[in-house]
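Taking it in order: structure first as C-alpha cells, then the write-up.
Here the complex is missing a single protein chain, while all its other protein chains stay put.
Letters are used for the chains, namely A and B, taken in the order the chains are written, and counting of residues starts over at 1 for each.
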Amino acid sequence: MSDQKMTEEPSYLEHKGKYKGILSWILSTDHKRIGILYLYSILAFFAIGASIGLLMKFELIAPGKTIMTAQTYNAFFTLHGIVMIFAVVIPGLPAVFGNFMLPLMIGAKDVAFPRLNLLSWYFYVTGVLLVVISQFLGGSAPDTGWTFYAPYSFRTAGNMLPAVFGAFVLGFSSILTGLNFLVTIHRLRAPGMTWLKMPLFPWTLYATGWVQLLATPIIGITLLMIVAERVFHIGFFDPTLGGDPILYQHLFWTYSHPAVYIMILPAMGAISEIIPTFSHKTVFGYRFIVGSSLAIAFVGYFVWGHHMFTSGMSSVALYVFSLLTFLVAIPSAVKVFNWISTMHKGSIDLQTPLYWAVAFIFVFMIGGFSGLVLGSLAADIHLHNTHFVVAHFHFIVFGGTGYAFFGAMHYWYPKITGKMYDSRWANIGLLLFFVGFTTLYGMMFYLGFKGMPRRYYDYDEMFHFANIISTMGSWIMYSGLAIIIINLFASLKSGTKAPADPWGGKTLEWTIPSPPPAENFEEIPIVTKGPYNYK
Amino acid sequence: MENENNHIIPYKTFLLILSGLIVLTLISVTLTQISLGALTVAIALLIAVIKSTYVLRYFMHLKFENRFFTFATVGVIILLAAVLIITLLDYLTR
Partner (left out) sequence: MSAIETHQDDLTSKFGMWLFLYTEMLLFGGLFIVYSVYRYRNAAAFHLASEELSVAVGTVNTIILLISSTTIAMSITAIRKHNKKLALILLCSTILLGLAFLVNKYFEWGEHLREHIYPGSNILALRGHGDVLFYGLYYFMTGLHALHIIVGLVFIVIVTVSVAKAKINADNFVLLENGGLYWHLVDLIWIFLFPLFYLIT
C-alpha cells in the first residue's frame, strides 16, 4: 500500500533547481509545477467568470433595468461564456489534474515533452490576456455571446479581434496539451503497465487528447475566417456576398460540441478514480468504462447539429443529428451504471471526494436527461434559446466538470499539498454549494419551459418570482463556493500533515510521498497488477 | 511501438516515384482540359488521392513505420471525410 521509502529527497515544492523564487515556477518544466500554475490561473479566471455570473443574476432579479444596461448585459454574458468555456472548463481538469497526476499514475518522471508543456501554459496566459484586453480597448466590449455567430460577429462594433484571437491562442494551448498527453500515454507508461492495466483517469485523458487534437483546429480555422471577414470582408459567412451564416454555425459547433467531451471525459475519469477508492472495491466493468469513453469521444464528433435545430438546416439533417444525439447518450449512461455498481456492496468511506462524486452523478443525470429533451426535435423548437438550455448546460458542465473538479481537488489535495484539508468545512461548503446550485439552475428549467428567453436582460413579469428564487440560489451557491475555496487555502497553513496514502488508494500516485519529490519515483515501478486491486 | 526501421530507401526509388508523380500530374492536367462534365473533378481528385498515397507511404515513410501511424492517418482522413459528408448532407437536402 503506502511505500514509505526513507527518502531524503525534498518535495517538488522545495526542490532547488536552476532558478529561484517566482522564476522557479514560471520557467519550470516540472509537470507538477505547471499543473499548479494552471490551477492558480484557472482559479483566477473562474473567480472573474463567477463574479460576472453573480452580477448577471443580480440584474435578472427583477424585470427591466436593475443594475446594468442591455448592452452591458450582452457584454457580460459574452465575457462570462468566453472565460468559463475557453479559460476554465476546457483546460480545467486536463491542465490541472492531467498535468499533475498523469505521469504519477502511469509511473513516469514527466510528460513526453516538458518544455512544450510549459509553452502550453504560456499560450494559455497569452490567450486569456487577449480576451481581457478586448474588454478595455477603444470600441466596446464584445457582445456576440461566446459563440461569435456570423454575421453579427463581423458587423458589431465590439472589440472582436482580440477576443477571437485570444480564443485562437487558447486553442493552441489545448492542442499542445492533448498532443503531449497522447504521446506520454503511448510512450511513457511504466514497464508492465499494459493499456488495460492503466487507470481510468489516464484513459479519459487519452480519449480527450484525441478530441483536443482533432477538433480544436476546426475552430481555429473558423476563428481565422471571422478575422478575415472583419478585416478583409472575404464573404465566407456574409449573405450579401454569397456566404452562408449557417455554415459558420456548422464549423463552430463541429468543434464546440466535441469540446464538451473535452470538458466531461476527464471529469468522468476523476469520478472513476474516486468511487473505487472510497468504496474500497474495484471498478465494476473497467473495460466498459474504457470502451464507453472512447465511444463518446468518437460519436461525439457527429452530433453538432443539435445546436442548430432552429437555424434553417434541412429536415434530413435535423433527423440525422437528433438520432445521433440520442446514440451518444448511451455510452454516457453506461458509466452511471458502472459507478453505482462499483459502490454496491463496497466498504463505503464517507469522505468529501465521495460526496462530490455522488452529487456529480445526481446533477450529471439531470443535465443529461435534459439534453435528451433538447435533442428531441419537437421539444427543441419550443425550448431552443430559452433558459431551459441554460439550465441544461450548467447542470451538465458546471455540475459535471465543476463537481468533478472539486471532487478531484479534495481527493488529490493531500498528494499535491502534503496537507489534509478540514473536512468539516469542506462538507459544509459542499452542502451550501449544492443547495444553491440546484436552486439557481433548477428554477431555470421551469423558466425556460414557460418560455423565458436566454441572453435577454429583461423579461415579462410572469417570470419574476422564479427569477427571485434563482438569484437567491446564486447567493447561497457563492457562499458555499467561498467556504470551499477559503478552506482549501486555509488548510495549506493549518492542515495536518498528509501521509503518502490517506485514502487507501491503489493507483501509483499513492505509492510516493505527499507531496511528491521532484523526480516522482526513485525508481520507475514495475507494474504487475491492474489498478484498483482491492482484495 | 517498437519498430526498428533499418531500411534505408534507395535514391532510385525516390526518383522513380517522383517520375510517377509528375506523370500523374500531367495526366490530370490533360484529362481535365477535355470536357467530361461532372467526371472531370472526380478524376482529378482520384489522381490527387493516388499521388497522396505515394507521398504518404514512401516520402513520409508510412510503409515502413509502425502500423499505428498508418492506422491513425487513415482514421483522421476518415474523420474529416465524415464531417464533410454530414455537413454537405445539410446543403444537399435543403
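Convention: a contact is a pair of C-beta atoms (placed from the backbone, for glycine too) under 8 Å apart; a residue touches a chain by one contact, two chains touch by 3 or more.
In this text, all values refer to a predicted model and were calculated from it rather than measured experimentally.
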One chain is left out of this view; which of A:His15, A:Lys109 or A:His186 touches it in the full complex? A:His186
Missing-chain contacts mapped onto chain B: 1-4, 8-11, 14-15, 17-18, 21-22, 25-26, 28-29, 32-33, 40-41, 44-45, 47-48, 51-52, 55-56, 58-61, 65-66, 69, 72-73, 76-77, 80, 83-84, 87-88, 91-92
Going by the touch rule given at the top, which residues of chain A touch the chain that is not shown? 112-113, 116, 175, 179, 182-183, 186-187, 213-218, 220-222, 224-225, 228, 232-236, 241-244, 247, 250-251, 254
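Just so it is clear, only the chains that are shown with their structure count from here on.
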Go ahead and note the Å separation of the Cα centroids belonging to chain A and chain B. 37
Where on chain A does chain B make contact in their complex? 186-187, 214, 218, 246-247, 250, 254, 301-302, 305, 313-317, 320
Considering the complex alone, what residue numbers of chain B touch chain A? 1, 76, 79, 82-83, 86-87, 89-94
